[in-house]
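Omission of a single protein chain aside, the complex is shown with its protein chains in their original locations.
Right after this comes subunit A.
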């Protein structure tokens, strides 16, 4: 399924806020710089995902897990992220609230939808084969 280009961009408002909070007060950030950082962030996600996926495949797993992402960060030489990432993960575990539960439900829903979609495809192919034989 082809995604529209804008679907793979991150929301500008959030990116701008993160940039502003990282820089000293009063620093101007050009519009072009903001757009470029946003695109760089999307590329970062792709790069990190690809890297993490290699670790998962090496371990013969089909599901990307937290360990794969951490291994990817180290591989990409972003070791400085490891400590804050581990902390963030620990803090998330400490809060077994509905945020985590709802997200898991969402993931299960999406996986079910994907399975349904996969079941539909073979039927289309079978019809085509039948037509060819006639």
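By our rule, a residue touches a chain if its C-beta (ideal position, glycine included) is under 8 Å from a C-beta of that chain, and two chains touch if they have at least 3 such contacts; residues count from 1.
Please note the rule applied: contacts and distances are computed from a predicted model.
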>> Which of the following is the UniProt-recorded protein name of the chain this complex doesn't show: "Proteasome maturation protein", "Chromatin accessibility complex protein 1", "Myotubularin phosphatase domain-containing protein" or "GCS light chain"?
In response: "Chromatin accessibility complex protein 1"
> Where does subunit A touch the missing chain, residue by residue?
Replying inline: 3, 7-8, 10-11, 14-15, 17-19, 21-24, 26-30, 32-33, 36-37, 39-50, 52-53, 57, 62-66, 68-70, 73, 76-78, 80-81, 84-85, 88-89, 91-92, 95, 97-100, 102-107, 111
